[in-house]
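What follows is a set of notes on a single structure, which appears directly below.
Missing here is one protein chain; the remaining ones are kept as they sit in the complex.
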Amino acid sequence: MTGFRIDGGTLIDRNDVRRFSFNGEALSGFGGDTVASALLANGRQLVGRSFKYHRPRGILTAGAAEPNALLTIGRDGRRDPNTRATMAELFDGLEARSQNCWPNVNFDIGAANGLLGPLLGAGFYYKTFMWPAAFWEKVYEPLIRKAAGLGRASYDPDPGYYEKCWAHCDLLVIGAGAAGLAAALTAGRAGARVIIADEGAQLGGGLLAEGSPIGGKPADAVLADIVGELHALPNVEIKKRTTVFAAYDDQVFAAVERVQKHLPEGAINPHLAMERLWRIVARQVVLATGAEERPIVFGGNDRPGVMMAGAMRTYLNAYGVAPGKRVALFANNNQAYQTAMDLEARGVEVAAIIDPRTCPNIRYDGKARMIAGAMVRDTAGRKAIKSITVRHDDGRDEVIAVDALAVSGGYSPIVHLACHRGGKPAWSDEHVGFMPPENTDGMTPCGAVAGKIGIVDCFAAGGAAAVKALAELGVMGDAATLPGVAQGDATVDHVQPVWSVSSTKGKAFVDFQNDVAASDITLAMREGYDHVELAKRYTTNGMATDQGKTSNVNAIGILAENKGVSPGEIGTTTFRPFYTPVSFGALVGASKGMEFQPIRKSPLHGWAERHGARFVETGLWYRSSWFPKDGETFWRDSVDREVNTVRTKVGICDVSTLGKIEIFGADAAEFLNRVYCNAFLKLPIGKARYGIMLREDGFVYDDGTTSCLGENHYFMTTTTALAAGVLTHLEFCAQVLWPELDVRLASATDQWAQMAIAGPKSRDVLAKIIDEDLSNEAFPFLAAREVSMFGGRLKGRLFRISFSGELAYEIAVPAGYGDSVADAIMTAGEEFGIVPYGTEALGVMRIEKGHVTHAEINGTVTPADLGMGKMVSAKKDDFIGRVMNLREGLVDPNRPTLVGIKPKSASDKFATGSHILKPGDPVSLANDQGYVTSMCHSPTLGHAIGLALVKNGPSRHGEEVVIWNGLAGTTVTGILCDPAFVDPENEKLHA
Amino acid sequence: MRYSALSLLGNAFSKNKNWKPAWRNPDPKPHYDVIIIGGGGHGLATAYYLSKVYGVRNVAVLEKGYLGSGNIGRNTTIIRSNYLLEGNNPFYEFSMKLWEGLEQDFNFNAMVSQRGVINLFHSDAQRDAYTRRGNAMRLHGVDAELLNRDQLREKLPFLDYENARFPIMGGLMQARGGTVRHDAVAWGFARGADQNGVDIIQNCEVTGIDRDGDQITGVQTTRGAIKCNKLAMAVAGSSSHVAKMVDMRLPIESHALQAFVSEGLKPFIDTVVTFGAGHFYVSQSDKGGLVFGGDIEGYNSYAQRGNLANVEHVAEAGMAMIPALSRVRILRSWGGIMDMSMDGSPIMDRTHLSNLYFNGGWCYGGFKATPASGYCFAHLLATDTPHETATAFRMDRFARGYLLDEKGVGAQANLH
Amino acid sequence: MSSLVKCPHCGLRPKEEFTVRGEVATPRPDAGAEEAVWFDHVYLRDNPRGEHREYWHHSGGCRRWLVLSRNTLTHETSEVVDASTLKTGGAA
Partner (left out) sequence: MRDYPLNNRCAFPHPDASGAGASINLAPVKDGFVFHVLGDAKSDEAALRQALAKVAPELGDDVRKSSPGQWFWVGSIAVSDVRLAEIQAALTDTFALVDQTHGRLRMVLSGPSSRTVLAKGTMVDLSTDLFAIGQSAMSQIGHIGAMITRVEDDSFELIVLRSFAGSLWDELQHMAAEFLTG
């Protein structure tokens, strides 16, 4: 027999019966129960299997440190693997399953591993599985991988909603035990903005398990008073079920609130977060996280039924659950005796108290038999503890029958959050534990985390910590007055460290979840892995889901004991976020699925949609890529038609996503002259110019046109991809490099709906809606100015520029009118056969014309590589990139340079990304001549064409090459040529 | 002591009481032929190959912390040779070949796991870039495959194909890529080097470098002065700091990179997968934890930790790729310091001082390079000429303009 | 300060709002300076362990370039100024 329900239990509501299932079996508990308390109340102690040896394991703790009782809760998209039963609140309909066992938790085949124990010691895998060599990949590794892991993750997306919030406070109190509550009350009464967070379902910490009255008043009544007052203070924010899991720079604390994890599926509000990530900016922090009770390392200390003494007390007092009928206590400190007293007070027999100490400080006046100077050296029982073997101080062994064993090996302050920013905890012989680092700037530890023991002491410490923190902020306050001395409250303890029980027989576990035994740690030492960090990595001690909360200090103790030094000399391993594991869901918040990144929509998005556009993601934008018409089944049908129509008639294309920057200021021209490698000083009003921008290292950054719209007013366009980058770069130039220049920049990308109207009929179309003379004389190639439209009803900006190589214009109108204007242009163009075209057709036409994009401007090319070496001004004495552009490697004649490429046989196709080889050359990287940067089917020429960067390219026009695509297993004979496939003389452009 | 089935069984019967230390723990001698600063992967591998291939055995590796406390002990363990540039690819492929025979070579199971590396692409432009890269690999005889959506779906059924903000179009796969148990690499090289007579000296920080004109004479350390004929730097995240001891300024900035591990899960991710629409890469360890990471923090740092913004960023990208991660819990995060070079590629060369050799600038990609880096650095140290696969890693390439910029982002360290 | 930056124009803001460029290297050389001086400016860095000055752009806020004096070991920031003051000496 193991646990069962008894009277009492401050946290449970017996009127609220909740049904749940455990490994398919129907059980019930009460509102307020955790899954762990409910399982214990139902007599279920065996709940899981350990990782390596599949040993039967029970519930060890009543909180966040639980290493054993990990269950999978829920199903499908709501399946939570590796959930600590001690933290999961029971709700009606909850389904829990054991993990890492097959076929079931009671009979687990994997337990056979235990027999191989001697072979599977620490680091065994590094020494084995090497023979024969081929077996590792084929046999051993697959086997190891099969055994890996604990719970199984769901394959389904999570239907829950998640979110993230920022919060600000003067004082963040982490932990709402006696110390934290007193701190919050103190600061709250002084009027400070306070946030108090606790990961428990209820505030109270250790107070919740307190059986004795405080200052003559029942502990739960004292707690209720404090919580009531805190609730009434408007400047105090209380966050229950909220784990502060990490401390980051600048007093930013990350916390996760389990908003609806405790609710049955039917009660979940779909608009409310399941979990909420809090990013708390705190001016000051009080750390009141308490202390973790340590197990003792003795043979069979992992048997179900062995439990931490404090946890047992919590189950008893807070949940009304007795751990068994006949319990023993194995403890090396006075505080743990509370458990024995409370057990007796609740009518549970305490068979014996085994205490290694012989000192006179033991204070106990209960009924149980005291065995001082003794140790538990072993336990017995198959899936639950049946007896313990006690080694007396005279060397005699005695077997005592028990059905539960409470253990307490001392207390480890929960210092994690004080160490996340690099602080190292300090060993204290007085407290037999690692204390928070000395200098925790802006953070004041208090209560059990600072070594305090009694509730009254913790109340006082909390108040004092808050006063100190407030003083830092210049706020005055008095420590809150709280009830007086608690009965039986001890303010000093005498913990006598017991790192391991030397007379132990069976496997004595240090890390329960990872099955690290004391012998593994000594083996690691023997083999040279004796640094605490090496021992951790070699044995995996402290690397499980509990991150060594119950095991690290014992491992350090064992290392220290064996080396004959103090634990302080060994030191701890590094405390890292997260204090307890945090779900992806909480860290992602609402940014999932289609909301992963925001969507940018062009002002012409709706217009394009109405014309049946297919969209493509371009950065955050959606751009229209082609416009299928009825009967067109394949994208290229549409693209070919669009290209042909533009080349012979006219088309309209949305180019609103291009970056647009307004540039003002008396020195704007000088500024442009310095940021472009070509000349810009003499650009006249009403004209646009193509410009190339280099990085300071001499490579091309971006290209685009800039127009002069008025005196000291320019309008720059950038590529879509680098719109933000170019603005940032210009701001750097203006603010950092040349703050003495009067230049002012404003992004205007979103203000304008911009359309390219291209094709021989484009002038005729635009003439119908633009009020001004568009003749070649009045509005020549590269003209750029504001125009009146629709009989003076609208103003726009018209640019005669062409990416397609046709007679073409770009018209920009205020974004809200884009839709109407595009419709108007379609109407105006109807008689000429106008079609909308997308980025695909645009891409085809620019390749046909030999124009480059970021497919060619790939960050490793110079203007000369692109055949635009002449644009680099030799006259200007300074511009970004001038000097580095002249380096040997950047002018090497062997550099890959832009060429056109076409298949020798018109029916051949080839792929972008193919490499170029000389015919007959062996296939090798050393013989690589270059690569195809862009390709398309040219409807104008009727075959595939491409652009390529080829070594010494321009001098090789006409040369036959191999277009090599090893990935596809194809080679095609190609011919290098001029990159301008269409209208190399630019006649259409100027028409 | 050699590890064999027999030694394992024998020890099992003697309660594992007879295992010997994997390496000695010697005090430093007054003089060595070669001193290697840095007991990370590269330093230890250098010592191993120096002693094994080039017969130089009077060697010390000085490590300021414990063995493997640097980046070798904190990386995401991905190995691959899917490089684009002619100066890089043959070197990384050489490394891959060394990985493939490593365990037999140094008699230590580092669990080299060639489970495949898949880089996802989400746009035509990315596909084209991967085609170019894959073909560059193929040109050098490196395995590469371009997978389409259907082929991907078979291998990675849990990716978001249906509702992705940036739909997955396909992936570039290197089947021979994979992961290696990082700590074991350090331990294996250390043990191998130790067996060849190399002194591995832990808790020994180099605090100064002694010179006589353009000659290094020895080093000052926290365990005293030590003399040497040749001095080799392989200090990864501390490159600039140690170089400053001889007044060298480097084209390097130090940046922190975080990595993460989830709670242990039953196996579901069999390969290494990298996301193409955000910074995220993931594999599953043999223990069951998902090991993953993202981009560097962005600001210069020597603190081995990062901040929350990047944690969120990584989680967001991860879930965009694998929606089922929502209820998977992240267990731990940590950081390492990378020496980010100005073109994203490493530097392995002689220096302005005649007997000082530099190895660094590995950015976040030096783990996969560990064996080849050790081999080639040993070659350089022993012969004073670069190994044939490492000729492009010259120090003067920045001044001369022969950059190895795989990403094409130019002289800004945090963009590589 | 690597989580939050006190922008001199906007106040305390999260890292997410910023774009970092890297070390404040040697000043941009004069047009006529030798290639070696340019090389130093573009490529070489002090990259100190400790006090360090670097460029941060408040891209999600005022869009000003700032110079942070930040300790690379502790992440503590001692000063944030508008980057234009490097040259002008005065206010932004």
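Going by the order they are written in, the chains are A, B and C; count residues from 1 in each one.
Quick note on the criterion: a contact is a pair of C-beta atoms (placed from the backbone, for glycine too) under 8 Å apart; a residue touches a chain by one contact, two chains touch by 3 or more.
Please read these numbers as outputs of a predicted model, since none were measured by experiment.
Among the displayed chains, contact with the absent chain in the complete complex occurs for A, C.
Only one residue from A:426, A:815, A:923 or A:991 touches the chain missing from this view: A:815. The chain omitted from view is touched by exactly one of A:791, A:893, A:920 or A:958, namely A:791.
Contact with the chain not shown here comes from a single listed residue; of A:591, A:897 or A:914, that residue is A:591. Annotation: of A:384, A:404 or A:769, A:769 touches the absent chain (contact as defined above).
From the options A:600, A:918 or A:990, the residue with contact to the unseen chain in the full assembly is A:600. By the touch criterion stated above, the residues of chain A touching the omitted chain are 161, 163-168, 193, 269, 271-273, 279, 281, 590-591, 595, 597-603, 606, 621, 662, 664-665, 713, 739, 742, 744-746, 748-752, 768-769, 790-791, 793-795, 814-821, 823-824, 827-828. Although one chain is not drawn, its touching partners on chain C can still be listed: residues 4, 9-14, 16-17, 60-64, 82, 84, 88, 92.
Keep this in mind: only the chains that are shown with their structure count from here on.
Here the CA centre of chain A is 27 Å from the CA centre of chain C.
We define each chain's centre as the mean of its Cα atoms; on that basis chain A and chain B are separated by 23 Å.
Of all residues in chain C, those that touch two or more other chains are 2-3, 14, 19, 21, 35, 39, 42, 74-75. Looking at chain B, residues 303, 307-308, 399, 411 sit in touch with two or more other chains.
On chain A, the positions that touch chain C within their shared complex are 166, 248-250, 252, 279, 281, 421-422, 696-697, 724, 727-728, 731-732, 735-740, 877-878, 882-884, 886-887.
Those residues of chain C whose C-beta lies close enough to touch chain A in the complex are 1-4, 12, 14, 19, 21, 28-29, 31-33, 35, 38-39, 41-42, 55, 57, 59, 63-65, 74-75, 82-84, 86-88, 92. The touching residues of chain A, when paired with chain B in their complex, are 51, 77-82, 118-119, 121, 124-131, 133, 136-137, 141, 144-146, 148-158, 160, 162, 164, 246, 248-249, 252, 254, 277, 279, 420-422, 519, 523, 526-529, 531, 533-534, 537-538, 540, 544-545, 547, 574, 576-578, 581-585, 587-589, 591-597, 599, 616-618, 695-699, 701, 854-855, 858-860, 884, 887-890, 892, 911-915, 923-928, 931-934, 964-968.
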